[in-house]
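Here the complex is missing one protein chain, while the rest keep their positions.
Per-chain residue numbering starts at 1, and chain names A and B are given in the order in which the chains are listed.
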Amino acid sequence: MKKYTHIDDIDNINSWIEEAKEIKANPLKNIALGKNKTLGLLFFNSSLRTRLSTQKAALNLGMNPIVMNVSGDAWGIEFEDGTVMNGTTAEHIKEAAAVVSQYCDVIAVRAFPSLTDKEKDESEQVLNSFVKYASVPIVNMESAISHPLQGLTDALTISENSTKKRPKVVLSWAPHVKALPHAVANSFTQAMQKMDVEFVIANPEGYNLNSEITKNTRITHNQNEAFKDADFVYTKNWSSYDDYGQVLNTDPNWMITKEKIDEAKFMHCLPVRRNVVVEDAVLDSDSSLVIEQANNRTYAAQLVLKKILEDL
Amino acid sequence: MKKYTHIDDIDNINSWIEEAKEIKANPLKNIALGKNKTLGLLFFNSSLRTRLSTQKAALNLGMNPIVMNVSGDAWGIEFEDGTVMNGTTAEHIKEAAAVVSQYCDVIAVRAFPSLTDKEKDESEQVLNSFVKYASVPIVNMESAISHPLQGLTDALTISENSTKKRPKVVLSWAPHVKALPHAVANSFTQAMQKMDVEFVIANPEGYNLNSEITKNTRITHNQNEAFKDADFVYTKNWSSYDDYGQVLNTDPNWMITKEKIDEAKFMHCLPVRRNVVVEDAVLDSDSSLVIEQANNRTYAAQLVLKKILEDL
Partner (left out) sequence: MKKYTHIDDIDNINSWIEEAKEIKANPLKNIALGKNKTLGLLFFNSSLRTRLSTQKAALNLGMNPIVMNVSGDAWGIEFEDGTVMNGTTAEHIKEAAAVVSQYCDVIAVRAFPSLTDKEKDESEQVLNSFVKYASVPIVNMESAISHPLQGLTDALTISENSTKKRPKVVLSWAPHVKALPHAVANSFTQAMQKMDVEFVIANPEGYNLNSEITKNTRITHNQNEAFKDADFVYTKNWSSYDDYGQVLNTDPNWMITKEKIDEAKFMHCLPVRRNVVVEDAVLDSDSSLVIEQANNRTYAAQLVLKKILEDL
């Protein structure tokens, strides 16, 4: 595999899930595969799970992880072509990506959206610049509009915890105090579209995701109706897509409660704000899969790195 | 061993000291013990010695250390139960600790006190939350009121440098420009209470440590009297405990001088402000053990990690 930047880089989600389960059952089996290979983890934004689980995945494959907080540790990077660089950026991505490719066999990048410029965010400028100018495979650790390591993790978690041939999975928006990106919701939607599940999205009016991503997925503004007979309730806040990056609604009635989700399993990518997005009673119950989801981040990353290493 | 958060986790200080000496004599002997095990080092505060010596200890045991500056690298963590998280914290310790436990076989945490809220500091909220919500062993890399890796280091250093069966050890307060925590003084006191030494604490009025920690240890406000026939002078500034977190005294007469300590060995956990806490002539003399103390931090940490690994 030459890159992993989008859910579409998964050629067959069912076989990937099976392979991820094998890795989870025997995580050190391929520890010779990454010997003397280096994974560069470049963070333009904060990270806990992604930072640690991707390092852990690399270690399980015998790789050497090198972590860098780009903004704090290095130089301001310029992404525009042809700029006269007399401002605050000191190094162009053309050089930065090419240079890092000399030291790292694989580069993983996290770069969040602005949430102020839809067109620019959708161009995936940072991620795609790395793909374009690096000479080694790029892994997306959450970009402006995609978080495919999380989407793969979520598919694995649903597969592991499903007791039905075709479970009902609901992606529900929930309130939050800040404007958040769409990346997790987008990649979860795209992963579910590849799986044999009954998939519904519940969000308030004005909060529909990009229709080019949701396609013919059913969207409802009635959360209770969506939750009826749900097997999995995946929760995430996102800011408005139509009124781009705006917080139009903080209605606490959309918060996830134990009563609402009944017997359904609760999922969230974390970090999650307790008693804003979801009440304590859900997270502290056996219905919550969030910690196991976080655990699966390691195996999703390890599967991706394994496929990349096998193809180096 | 299931955790190392307090000097009381040392079951037998003399046997621990002997084992630490064996590790120091042959630091790579157990390099197979930590193979494919990961130590997560989580810093809520600055660190030089602890940061490097704990990593070195992990490497000597063959472990993979992963370092994270929690505040800068990840998300603001909420420690209160039942909070509606609509403020600045983005992730609850319940999730954070459980999640990090998925990636790390052992978690080491540094989190200093507020020095403004005695009750909260004494509850050891951060450290104890990790102990409560993590599913792996926790190592204290200096908490609100304890620094047991330093205390163990100091016991080892005194044992190595003692020429008497029962040396006289003085813990002396010294002046400083800032309000500092009590953790080092507390853990040193508790370590000395376990050892066969004549132990005295010298501090100005208003600077007695928590009497639940000092117990029946002799406290004097007369530094010169305390230093008489001392074999070891351990120096540390701390803010007032009774007038919690306040700087009541910066009297330079309490600064440690060569003349005052005479033939005694000088100890300090570092960092130390020269010519405020102690004069150059002491630190630059053969009486100073501070560099060897810092060296012993590696072996104290390695002993603790070894005991934890043996019990995983």
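Operating definition for what follows: a residue touches a chain if its C-beta (ideal position, glycine included) is under 8 Å from a C-beta of that chain, and two chains touch if they have at least 3 such contacts.
As the structure is a computational prediction, the values presented were derived from the model and not from experiment.
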{"item": "Option from B:H6, B:R49, B:H147 or B:K306 whose C-beta touches the chain left out", "value": "B:R49"}
{"item": "Residue among B:V70, B:A230, B:A294 or B:L309 that touches the chain left out of view", "value": "B:A294"}
{"item": "Touch criterion as defined above, residue of A:K94, A:K194 or A:K258 at the omitted chain", "value": "A:K94"}
{"item": "Where the unshown chain meets chain B, residue by residue", "value": "28, 31, 43, 46-49, 51-53, 55-56, 59-60, 69, 72, 177, 270-276, 280, 283-284, 290-291, 294-295, 298"}
{"item": "On chain A, residues whose C-beta touches the chain left out of the figure", "value": "36, 38, 40, 64, 66, 68, 72-75, 78, 82-87, 89-92, 94-96, 98-100, 102-104"}
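By definition in this document, only the chains that are shown with their structure count from here on.
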{"item": "Whole-Å separation of chain centres (CA-atom averages), chain A against chain B", "value": "39"}
